[in-house]
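The complex appears here without one of its protein chains, the remainder shown in place.
The block that comes next holds subunit A.
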């Protein structure tokens, strides 16, 4: 699905680079006394002397102390060695490590003494001196001036840039020629298919170039990141691949429709498995890349790419044998394309055709996670001395997308819904369902609920699936078909889980004992003002208590 990730997730999903993705140590903030009142006197940096334990509030007093007491002139050494920024850092760390290890500082330090890259690592934690090196007086003969240094070479790079422009112009021309070529090919194909509607609906290349505001908006999801995230979600991609490659007989000689094809990976799996024809449809600009991928991998004769909404494009065939689609969204149904997949099934799938995947089992469970609550909710009580509880209020209004550890669950999960893709209808996607759970441990407070889904691929239409079948057990017990879970017990997927946090701010929640029963009614609904959003609400009540609670969360 090319459109499922909320924009804020865009960069966050990328794994860290060659790197420490050291998160800032945020929790320290709340413990760090003196923050709250923001008094300048207490905010002063503390400069620990290079040569003993004395502490100073500014860098020059510290350096003068070293000079007066130990005749060690840091500035002079720095000047003499002509150190750059990193050289300074290494010098400081070298001195500190010598002092720390009780070793003498040589009277004539040379660069060699601290050449090792290891000296880039601070010896003292939060060494104020390292952060203030820039405050020191400049070394005579200023080291860096980009503009001056650049002058000598201006010519070469300028030439490069003009060369780039030439190449760009060439590329533009070639692109233009290619568009013309593509239009010709398209026309030929359309004629060949003898389908009068095809040329108009599937869009000539000129049409694809034109973007309205909508498609521009969607194009923000048409960049690599989101597809990389999905392709590298090996739980997801492996499951589709395994089912298709392990059931080649189902695909051999068949016509397949791929709804929301993205980069074309599922279409290519099907083609490789023996499908004679695959029609790949997507409304995002990514389809241009899919087309190139398909061409490069030699499937251009088998796979046809069409850009547009499935409800609007005209397929070159009337019926298909199989519909494959990766339509699932957060909490399964958020921004999901399932409506479109159902529409495509009703319009194009043969009566005996197969849906891939075929079943979804949806799960929910109550959670208790004091650490998460402290990090993300209590945080707002005191932000740099200010009360920001107003921010915490909203955290209970939206469903969060997070990967929670299995230890968060304080009861066995409850299977609240099964969608059978061959028969389910759009009206089944809004529902109210009763649920119940029994606490398996004592908890200080019920913090909320968690929702996930298991996806099953069954090889024939007639296959039934128990409503409480768990994907992780299904796969390991050697039953037919393929399955994967997005739950907290399994390997993390890009869907993570939907987390619904209970607003406990007004009333202090009661602690609960293992064995207590809780039950309620879960509701999925679509808000009137946005058909792509999702509302999830539930009621809950502990056995033997009169008070029923209820809360609604939005996914937007």
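Methods note: a contact is a pair of C-beta atoms (placed from the backbone, for glycine too) under 8 Å apart; a residue touches a chain by one contact, two chains touch by 3 or more; residues count from 1.
The rule is simple: contacts and distances are computed from a predicted model.
Enquirer: Given the options "WD40-repeat-containing domain protein", "S-adenosyl-L-methionine-dependent methyltransferase", "small monomeric GTPase" or "DNA replication complex GINS protein PSF1", which would UniProt use as the protein name of the unshown chain?
Expert: Options "WD40-repeat-containing domain protein", "S-adenosyl-L-methionine-dependent methyltransferase", "small monomeric GTPase" or "DNA replication complex GINS protein PSF1" considered; the missing chain's recorded name is "S-adenosyl-L-methionine-dependent methyltransferase".
Enquirer: Which residue among A:347, A:376, A:438 or A:532 touches the omitted chain?
Expert: Of all options in A:347, A:376, A:438 or A:532, contact with the hidden chain holds for A:376.
Enquirer: Who touches the missing chain here, A:51, A:95, A:265 or A:555?
Expert: Spelled out, the listed residue whose C-beta touches the missing chain is A:265.
Enquirer: Could you tell which one of A:113, A:292, A:403 or A:428 touches the chain left off the display?
Expert: Considering all chains, including the one not shown, the answer is A:292.
Enquirer: Taking the full complex into account, what residues of subunit A touch the chain not shown?
Expert: Interface with the chain not displayed, on the subunit A side: 6-8, 11, 14, 16-26, 28-29, 38, 40, 43, 58, 84-86, 89, 117, 120, 130-131, 134-135, 144-147, 149-154, 156-158, 160-161, 163-164, 168, 213-214, 216-217, 220, 223-225, 227-228, 231-232, 237, 241, 263, 265, 268-269, 272, 289, 292-293, 296-297, 376, 379, 383-384, 386-391, 393-395, 398.
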